[in-house]
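Only a single protein chain was left out; the remaining protein chains are all shown in position.
Each chain gets a letter, A, B and C, in the order it is written, and its residues are counted from 1.
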Amino acid sequence: MPQKSFAYSQTVPSVSIQNADFDAAQEYSQLRDSGAGTGAIATFTGLVRDSGDRQGVTGLFLEHYPGMTEQVIGDLIAQACQRWDVRKARVIHRIGRLPLKSQIVFVGVCSAHRRDAFAACEFIMDALKTSAPFWKKELTDAGEHWVEQKASDVARSEDW
Amino acid sequence: MPQKSFAYSQTVPSVSIQNADFDAAQEYSQLRDSGAGTGAIATFTGLVRDSGDRQGVTGLFLEHYPGMTEQVIGDLIAQACQRWDVRKARVIHRIGRLPLKSQIVFVGVCSAHRRDAFAACEFIMDALKTSAPFWKKELTDAGEHWVEQKASDVARSEDW
Amino acid sequence: MPEQTLSVRFFARLREELGTVHLTMPAPAGQTAADLLATLASRGGPWGQLITGQPVMIAINQAMAKPQSPVKPGDEVAFFPPVTGG
Partner (left out) sequence: MPEQTLSVRFFARLREELGTVHLTMPAPAGQTAADLLATLASRGGPWGQLITGQPVMIAINQAMAKPQSPVKPGDEVAFFPPVTGG
């Protein structure tokens, strides 16, 4: 769980790891309902796309480390709350088999100011990619393979 | 209108200037429906908050320059399409009287990659703040006043 | 042959303080946006602020322009404060 800052007003769980799909619209509504001091909401959604490490991807299988995942992401949100004005933050990450075009991950942040909303949202997403214990396997008609961590993702995460 | 890049697949107007509120959920759905190559959707929404240039803001009045506004924002989207992988982009900006907590502006971008989605979304938003002809008047119980352009907004826009 | 004119628009604080949304003005040859501002400022009263007051942004035919940009008959010229949308 994130440390509370004066402005932080989380009323729903910050972090959900789930097989089920999520409703980005409902997440947006929850973020928006955070008092008259909120001026900015930034969201990011990741989708399963047809080309990753290889072409012809038909879906993903996502594995995670239950318990550790929630702790790592909760800590990232806490770090974001220390660095920026964050009124609410929400992270959802799906696991299991996800067909093409599925929603994989949602990160939403609301803040007084747009700079803080963008920065906190992108920081959480970048840091999640290299520190939250998820592993992605790409499924193709020719078989399946574990995705390799990208140097560019590590570099981006270290830039924060 | 943005220049078409190989990946750009806009099927709704890129830019809407309107009095009416917008449905962020519907905008998200439209952005998401953009082919199996889309891996990332970044959105930003600006809301009327209770403190701006002064405290005790109860609402805003937004004026714009019809015609020029659409051209300027269309050009910003075109610039974003030249610099980043942008599959779809959508900008909605409201005008007229907007009470506290109202949605003011929506910027949504979908892309193959998260870096491009974040960058294009934030670029359009930052550049819109200093180049699109909108003017904001803050309404308070003590009267109303035109908002002054912020040096920090100009600096952010110039950073791109 | 009718006098050649251009169209001038004001927005936001300028619109309010000048009490003017739109003007049609003569468009003599070789005129710049700065010349137009000087002509308007010479009306006195609140119009003086166009050259002595806070910064005035200029658009010609709905594209951002500079004081030295030429204006010609038929143009739509707009003057307004720095923008504050978003």
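Convention: contacts are C-beta pairs under 8 Å (C-beta built on N, C-alpha and C of every residue); 3 or more make two chains touch, one makes a residue touch a chain.
Quick caveat: nothing in here was measured; it's all calculated off a predicted structure.
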Among displayed chains, the one left out touches A
Among A:V57, A:V105 or A:A120, choose the residue that contacts the chain missing from this document, as touch is defined above.
-> A:V105
Check each of A:R49, A:H93 or A:R115 against the chain that is not shown and name the one that touches it.
-> A:H93
When the complex is taken as a whole, what residues of subunit A touch the one chain not shown?
-> 46, 62-65, 67-68, 71, 93, 104-105, 125, 128-137, 146-149
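We adopt the following convention: only the chains that are shown with their structure count from here on.
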If you average the CA atoms of subunit A and of subunit B, how many Å lie between those two points?
-> 22
Rounded to the nearest Å, the gap separating the Cα centres of subunit A and subunit C is 49
Distance from the mean Cα position of subunit C to that of subunit B, given in whole angstrom | 27
Where subunit A touches two or more other chains at once, the residues are 114
So which stretches of subunit C touch two or more other chains?
-> 86
